[in-house]
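One chain of protein is taken out of this complex; the other chains stay put.
Up next is chain A:
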Amino acid sequence: MRALTWHGKHDVRVDTVPDPEIVNPRDAILEVTSTAICGSDLHLYDGVIPGMTSGDILGHEFMGRVVETGPKSTLKKGQRVVVPFTISCGACFFCQKQLYSACDNTNPAEKQDMTEGLYGHSVSALFGYSHLTGGYPGGQAEYVRVPFSDVGPIVIPDGMDDDDVLFLSDVLPTGWQAAENADISEGDTVAVWGCGPVGLFAVQAALAMGAGKVIAIDEYPNRLALAKKLGAEIIDFKQTNVLEALTEMSGGLGPDSVIDAVGMESHGFAPDTVMDNIKQNVGIGADSPHALREALMCVRKGGTVSIPGVYGGMADKFPLGALMEKGVQVRTGQTHVQKYLDDLLRRIGDGELDTKFLISHRLPLEEAAKGYKNFRYNQNDWTKVILKPGMLAA
């Protein structure tokens, strides 16, 4: 089959690789119909997440048609399903608590050594991501093996397009969980850093959860315009001092909740970002959390900090004093996707949530490398790229 494979920093290619097979009883094989490029893929593309191996198949946001099932799978051939990017067993202590991205049983035992070394405990496996999270082949491919297929995938009713439901796989529940973690009370002011797919869904979710005012921060006009259309007020951080502006726009109090939907590759010419970038370039597993530092400075006393943005290693010059002295709460994590699927699918069906507004480009899988390049370097125009294995190359 054809699949998008990782070969190093800024080197991804569509290669021919062996087709997947049913390996374990609970597996299913999908023929992928749509798959997206995620902001997390950009961290891999930029080589700042540790634990990647040349030849890894990327892609963790995907859906498709079931073509084969293992004896313990509950799926049926021909069903259309969206697959959560978190691989979870459904049985362990963490899955029972719906902490699916903390599942104990899906990251292969020999892969957990490295994760324990880095994080103290191992975390769940993810599709198409670092070997710290299992190194499972991902869904930017014609076919994909879906382990624990009786727990994750959600069956999509006929009549709903791929474009309507694909984001259930990752960015929609991630934005939703980000807002949930922000602990929003009716009328609250919520600030969101980053108007990428995650930030934009967080804006929608925060408003749906009763926020009185959502302020979205980015530098790209097209992305800021999307946030505005969803009902947010906007700040261009290249134009405006964010701390001063947010304080003014929240009656001098500071936002009740702040959401970092930027992650480890924050932009902007700030001295801390320059130092962080130097460290990332020499490859010492460093995070560049400028947006998070700023969010901690901006949040009101006793407020809540929600971090959907991905971090992988260590950070310094971190405003720990602001966190402690202001008594803020921090909530974060990879998304427990399975927990949100039924509710979000219903909201899409009822027309409560719009997902299609995000899509700027659709490409055949063969042109995936072009998609990565533009999603990385042309962020103003490329807000979300969908890859279609079935689409013919232009």
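Simple rule for what comes next: a residue touches a chain if its C-beta (ideal position, glycine included) is under 8 Å from a C-beta of that chain, and two chains touch if they have at least 3 such contacts; residues count from 1.
Here is the rule we use: contacts and distances are computed from a predicted model.
According to UniProt, the chain absent from the figure is "Polyketide cyclase / dehydrase and lipid transport", selected among "Polyketide cyclase / dehydrase and lipid transport", "Acyl-CoA dehydrogenase", "Urea ABC transporter" or "Octaheme c-type cytochrome, tetrathionate reductase family".
The missing chain, though absent from the display, is touched by one residue of A:His43, A:Lys111, A:Arg223 or A:His361; that residue is A:Lys111. Of the listed residues A:Pro25, A:Gly187, A:Gly210 or A:Gly390, the one in contact with the hidden chain in the full complex is A:Pro25.
Listed for chain A, the residues touching the missing chain in the whole complex are 18, 20-26, 72, 89-93, 96, 104-113, 125, 134-137, 145, 147-148.
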